[in-house]
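A short write-up of the structure that comes next.
A protein chain is absent from this complex, but the other protein chains hold their places.
For chain A:
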Amino acid sequence: MTAGDGPVGEDALPDRSSAEPVGRAPAVRPFLVTAGRVAGTGTGPPMPLETQVVATAPGIEKLDRLTFERRDIVALCRQPQSLAEVAARLRLHLNVVRVLAQDLESTGDLAVYVPRPEAAHDLSVLRRVIDGLRAIPDSRETTP
């Protein structure tokens, strides 16, 4: 079984010749999409940008019955990714994605994994990141 082996989307095939970022989100219509609600005004701080979201099996099954942005989010999140990636790829405002992700979680269509804030100070996490970075070679392997 290979599920979970590929946290990076297969859509991640960058054109590395360009340093210009793609997918800049227009800051339009956020209130229409979320019916006027805004993220982060409820209890506690807003979900961090790197919060991971993944479509659930029921969410995928009812994809055809979801509408517009909600459908786009669930479809995109077949591959786990961050709220920031969802916002960039769908050109939605980050706060819109925050609100919709919470909605979709409450309806069972999306699993939302908010990272523990302590992870940033966790010795073993820091050491693993260091080891992982050290393993990165000086230049990219040339693609065949």
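In this section, contacts are C-beta pairs under 8 Å (C-beta built on N, C-alpha and C of every residue); 3 or more make two chains touch, one makes a residue touch a chain; residues count from 1.
Following the convention adopted for this analysis, contacts and distances are computed from a predicted model.
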Completion exercise
Per UniProt, and picking from "ATP/GTP-binding protein", "Molybdopterin or thiamine biosynthesis adenylyltransferase", "Oxidase" or "L-lactate dehydrogenase complex protein LldF", the hidden chain is "ATP/GTP-binding protein"
Completion exercise
Omitted-chain footprint on chain A covers residues 1-5, 7-9, 12, 14-16, 18-25, 27, 40, 45-46, 48-57, 59-60, 77-78, 80-82, 84-85, 87-89, 93-95, 111, 113, 115, 117, 119-123, 125-134, 136-140
